[in-house]
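The structure is given below, and queries will be raised subsequently.
Every protein chain except one is present and positioned as in the full complex.
Let's look at chain A:
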Amino acid sequence: MKTLLLAAAAATLATSAMAQDVVRMGTEGAYPPYNFINDDGEIDGFEREVGDELCTRAGLTCEWVSNDWDSIIPNLTSGNYDTIIAGMSITDERDEVIDFTDPYFPPAASAYASTMDMDPMSADAVVAAQTNTIQAAHVAESGATLLEFATPDEAVAAMRNGEADAIFADKDFLVPIVDEDGDMSFVGEDVGLGDGIGIGLRESDDELEATFNEAIASMKEDGTLNTMITEWFGEDAITFE
């Protein structure tokens, strides 16, 4: 009985300490199905669902904020919000500036899509990608000419109107677009990039990192994370083991 009371007391203490914590979740809101602004003007998508579940499990109050992709890291480090949950792949370059939690999404394939039959790896190919992404870095290294755009949607539009020969992006982002556009198809080989997608945090926020890691682990353990992945990305999506 005594231990039970103690446990209850500890639990109330813990929740009351946590209840004041508002964690501001920064996302881009322009990368369906990862994150997007839905028809009601609210942030929606796979990451919204995962983020909300993580916050519930960690006992945090979370507030969602949308921010331009280009300034998403500077605004985190200067403290305008506390996390980046925006389909951001874990890479060494980014890891030097910010910290990442364990991945909540496994390393996924990136793919080329085009309205014509072409070789995206050839030197005279012009490939569109979103600026400051691992895909843009990959195109720059591949030898093709890189055309960068502020949003992934503009990159797709550039390929459609012939400004670029192909678009290179996360395959999960491209699948619904290619499915609904009869002219577009995937070209070339899929490429595996990055170490999965994690939540970006300030390097000094070790406590928050541990909290999120714990919540992510519990979601992996009971299978909720995999359920959400297949729900948003289809049965063929890569899930955690």
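Miscellaneous remarks
Just so we're on the same page, a residue touches a chain if its C-beta (ideal position, glycine included) is under 8 Å from a C-beta of that chain, and two chains touch if they have at least 3 such contacts; residues count from 1.
One rule holds for everything that comes next: contacts and distances are computed from a predicted model.
One chain of the complex is hidden; its UniProt record names it "ABC transporter permease subunit", one of "ABC transporter permease subunit", "2-oxoglutarate oxidoreductase", "Carbamoyl phosphate synthase small chain" or "RNA polymerase sigma factor". Residue A:203 is the one among A:124, A:189, A:203 or A:221 that touches the chain missing from this view. Only one residue in the set A:80, A:145, A:224 or A:239 touches the chain that does not appear here, and it is A:80. Residue in contact with the omitted chain (choice from A:24, A:57 or A:220): A:24. Residue-wise, the contact with the chain that is not shown comes from A:176, picked out of A:143, A:162 or A:176. Contact with the chain not shown here comes from a single listed residue; of A:91, A:151, A:213 or A:239, that residue is A:151. Contact between chain A and the absent chain runs through residues 20-24, 29-30, 32-33, 36-42, 61, 63, 65, 67-68, 71, 74-75, 77-80, 82, 97, 151, 153-154, 156-157, 160, 176-177, 180, 202-204.
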